[in-house]
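Every protein chain but one is kept in place in this view of the complex.
Every chain is named by a letter (A, B and C) in the order it is written, and numbering of its residues begins at 1.
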Amino acid sequence: MSKMRHEEAGLTDQQVLDMYYYMLLARKIDERQWLLNRAGKVPFVISCQGQEAAQIGAAFAMQKDTDYLCPYYRDLGVVLVFGQTAKDAMLSAFAKKDDPNSGGRQMPGHFGGKKWNILTGSSPVTTQVPHAVGIALAAKMQKKELAVYTSFGEGSSNQGDFHEGANFAGVHKLPVIFFCENNKYAISVPLKKQLACESVADRAIGYGFKGVSIDGNDPIETYLAVKEARERGLRGEGPTLIEAVMYRLVPHSSDDDDRVYRSREEVEEAKKKDPILTFAAYLKEAGVMDEATEKEISDRVSKEVDEATEYAENAPYPDAESYKLHVYGE
Amino acid sequence: MSKMRHEEAGLTDQQVLDMYYYMLLARKIDERQWLLNRAGKVPFVISCQGQEAAQIGAAFAMQKDTDYLCPYYRDLGVVLVFGQTAKDAMLSAFAKKDDPNSGGRQMPGHFGGKKWNILTGSSPVTTQVPHAVGIALAAKMQKKELAVYTSFGEGSSNQGDFHEGANFAGVHKLPVIFFCENNKYAISVPLKKQLACESVADRAIGYGFKGVSIDGNDPIETYLAVKEARERGLRGEGPTLIEAVMYRLVPHSSDDDDRVYRSREEVEEAKKKDPILTFAAYLKEAGVMDEATEKEISDRVSKEVDEATEYAENAPYPDAESYKLHVYGE
Amino acid sequence: MAVISFIDAVTMAMREEMRRDPNVFVLGEDVGVRGGVFRATSGLIEEFGEERVIDTPLAESAIAGVAIGAAAYGMRPIAEMQFADFIMPAVNQIVSEAAKMRYRSNNDWNCPITIRAPFGGGVHGALYHSQSVEAMFNSTPGLKIVAPSTPYDAKGLLKAAIRDNDPVLFFEHKRCYRLIKGEVPDTDYVLPIGKADVKREGTDITVISYGLTLHFALQAAEKLAQEGISAHILDLRTLYPLDKEAIIEAASKTGKVLIVHEDNKEGGIGGEVAAIIAEHCLFDLDAPIKRLCGPDVPAMPYSPPLEKAFMLNPDKVYEAMRELAYF
Partner (left out) sequence: MAVISFIDAVTMAMREEMRRDPNVFVLGEDVGVRGGVFRATSGLIEEFGEERVIDTPLAESAIAGVAIGAAAYGMRPIAEMQFADFIMPAVNQIVSEAAKMRYRSNNDWNCPITIRAPFGGGVHGALYHSQSVEAMFNSTPGLKIVAPSTPYDAKGLLKAAIRDNDPVLFFEHKRCYRLIKGEVPDTDYVLPIGKADVKREGTDITVISYGLTLHFALQAAEKLAQEGISAHILDLRTLYPLDKEAIIEAASKTGKVLIVHEDNKEGGIGGEVAAIIAEHCLFDLDAPIKRLCGPDVPAMPYSPPLEKAFMLNPDKVYEAMRELAYF
């Protein structure tokens, strides 16, 4: 990587350090949740591991407080940048009352929170895509200047809702960023059994808008692509489909065993491009991060994760009878 | 048009005359049904007018008796080539017992008939697309050499089922021909409110197969495109998406009034390219059809339509109580 | 008070709500210059422009899904499904998303969307333009289902649906559109969702119905009155969640209950109505709870004799009411 890549991208040293911090935070929260799961303390984990660069690069390009997010279940990195904390993530993992996403009603990874402009998400994949389009349409009607980010896996790009949502956004030239995190697998099903096209980005032309494929292991490249897409959208030039190519470093979820469907060699190979490592290397090479700074960030992250875990573990569950609440509005 | 276009396409004089006969037959059946509708004799008509060239060109390129059809409601021309008759069409229009599609249970345009390899169709648009893929998959499993034709309007190409079906066929490289009859309107909604892409054919690349856009007013061009697609499919090179561009010359159906959403000038302009007229002109120019032959064909068609109408009008309705039958197999 | 048709009441409700609240908008297939294939949105694009009366691409899951996103953001979309039969591609969005947003977010988000759809048969619509699909949705907490039978109710309930902070499926019997006329104030009024309505007071038998068949029951009741049989007729109006109190009261009143709907019998709304009665006022009953419904076949056939045999009509309802009265 060239030394000045982040500067060329208009990112300050502090910003890339912040990016690194968020990437590491996402990773460490995730790793801790696996430990907690294996210790029988949390019933379920779904990971962002391997996808942090893309997520944090994308989130940095979006405008907190004005833009909207319709993320998918792996987007821990994205929601952290938009304001969720390690505590929030752990409250969700432990399914505690104060989980801001759902009050412990939903599995972890089902993000939401009005105060952060994060629309509540569900499990059936790709349903969030038309929602993002609807938010963009509504904002246009209300003459609000904002863009909407929505993400999904490459497998999920095969759902009808992707097609219908993308087409609608194309016709109305809405500022929606369709962010496909292509991590090569949909649970056990490899890319070639999911799609026959070269790149998911090839689908954009069928909706009359731009599609780009980028290195999802590179937060700077991702940042730039999303920034450009966002600006294009706000200029009224319509949506963009971005395929961020990466690799899912861990099993699909804590219920999965990936050894039956992919080789250890393949996983080891992918780990060489682990974005946490490669971005740290870039930051050092660029002279932005020295050992001390690295340690400082790492310590800060560890402390946050520790504190969050302890806090969440001891936090109260929702009241048993509260499952009856909020079927309809009052 | 060049004089020898049909010969270059490998079509004999007799074949193109047959094509013309089928085009005219489809048109005249359709026109008669409108008259019958306006006279209060049949409750509903949905038209093929303006789409006969594409339909007959496509059907001629398919292999009767081995290939399968999953057509849509305008494909009268297609099913005629595959063996349905004017009588069948009229039995269906009058909803009589001997309607081969449904025994009078479905509206006209809901084609089907096992003896012709035409899968039973329904009204919700685009559901037939995955069916075509399923037939191709099944045939592949059974090691049968056949291709499957499925058609739909350009508006219907926005349904999730188009996307999901096309993607599945792409992944499995199945010999399916996705034939989009782009007649510029989906009921009242013009093309530009349906899609933002240049051509529906642009969607193919997103499924990893070939897409072509052709002049749907030209039966020879259509024949060639479908023939090539079929051969490609049988060679194991996967599906093809063909967009046949044409114009719907009449209202959406007998229940529609198109004057509220499109100008008479636009319709008149389109009528100049009416494929019945332009193909007749070609045949004459090419020396294949003289006045006598034209009259002979025209008389034959009229006679068939007259006889079919009379026959169907006098044919018995299904037994009232028979609506209880065939919910499940015996 | 003007006498207008059912469909005009629907249009009036939308027009008034769009005037009242700039967040209300309409989207669907052919709802713009065409004014809807039944012309329910007629005149709206002229008054409110194509920004608020949106001809969507032909894709029901997007119609619902985009409306859901817009509703969550703060708009009040009215999504039209061209025919109730074509709501099927949108089921995932309606059931997994609209109905569950409030609950799953622990009351952080909500989804004030109204989905209108013409249902029912008797219009030569054949299998796919005649269906009653309400029973597919009456086990989905978070949703509300409304199906008015009169112009007055249609206006008041549609306005209530649009203002409701939760998703409402609003089913309009397409045969009622121009057949049923009634007095409708041109003033602003809303009717409560969740409340059934006694459409005729009576003492001998209770008929519970909704939609077109409600009118068949009213006609039959007139005839029976001449024979000295007094029918009490309850219009459910809201099909989900049901108005249990009103059902129990109406059933208890006469002790003889006939439930009538066009939708097929097994698994139809009538089963739940009967179950409520059997659970709560069994000992008030003087006769088995009867249901007169569409036949349990996949959908209504096209051919006139088949359609006629399939459809309920005032005579069939009359016979069933009479039989119950003499039980």
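In this section, a contact is a pair of C-beta atoms (placed from the backbone, for glycine too) under 8 Å apart; a residue touches a chain by one contact, two chains touch by 3 or more.
Note that the structure is a prediction, hence the values are computed from the model and not measured.
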{"item": "Residue in contact with the excluded chain [from C:22, C:74 or C:288]", "value": "C:288"}
{"item": "Full-complex contact with the absent chain, from B:171, B:250 or B:308", "value": "B:171"}
{"item": "Residue, one of C:194, C:271 or C:304, that touches the chain absent here", "value": "C:271"}
{"item": "Sole contact to the chain not displayed, among C:138, C:238 or C:254", "value": "C:138"}
{"item": "Positions on subunit B where the hidden chain makes contact", "value": "68, 70, 100-103, 105-106, 110, 112-114, 119-120, 122, 124, 127, 129-139, 141-142, 160-161, 163-165, 167-168, 171, 325-329"}
{"item": "Touch residues of subunit A, complete complex, unshown partner", "value": "43-44, 95-97, 102-107, 110, 122-125, 153, 155-156, 158-161, 186-189, 193-195, 255-256, 260-261, 317-324, 327"}
{"item": "Hidden partner interface residues of subunit C, rising order", "value": "61, 85, 88-89, 91-92, 95-96, 99-100, 103-104, 127-128, 135-142, 240-242, 263-264, 266-268, 270-275, 277-280, 282-283, 285, 287-291, 296-299"}
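Throughout what follows, only the chains that are shown with their structure count from here on.
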{"item": "Centroid comparison with subunit C (C-alpha atoms), farthest chain", "value": "A"}
{"item": "Whole-Å gap separating subunit A and subunit C, where each centre is the average of the chain's CA atoms", "value": "41"}
{"item": "Intercentroid distance (Cα basis), subunit B paired with subunit A, Å", "value": "45"}
{"item": "Rounded Å distance, subunit B centre to subunit C centre (Cα mean)", "value": "37"}
{"item": "Touching two or more other chains - residue numbers and ranges from subunit C", "value": "56-57, 59, 61-62, 89"}
{"item": "Contacts with 2+ other chains: residues of subunit B", "value": "158-161, 193-195"}
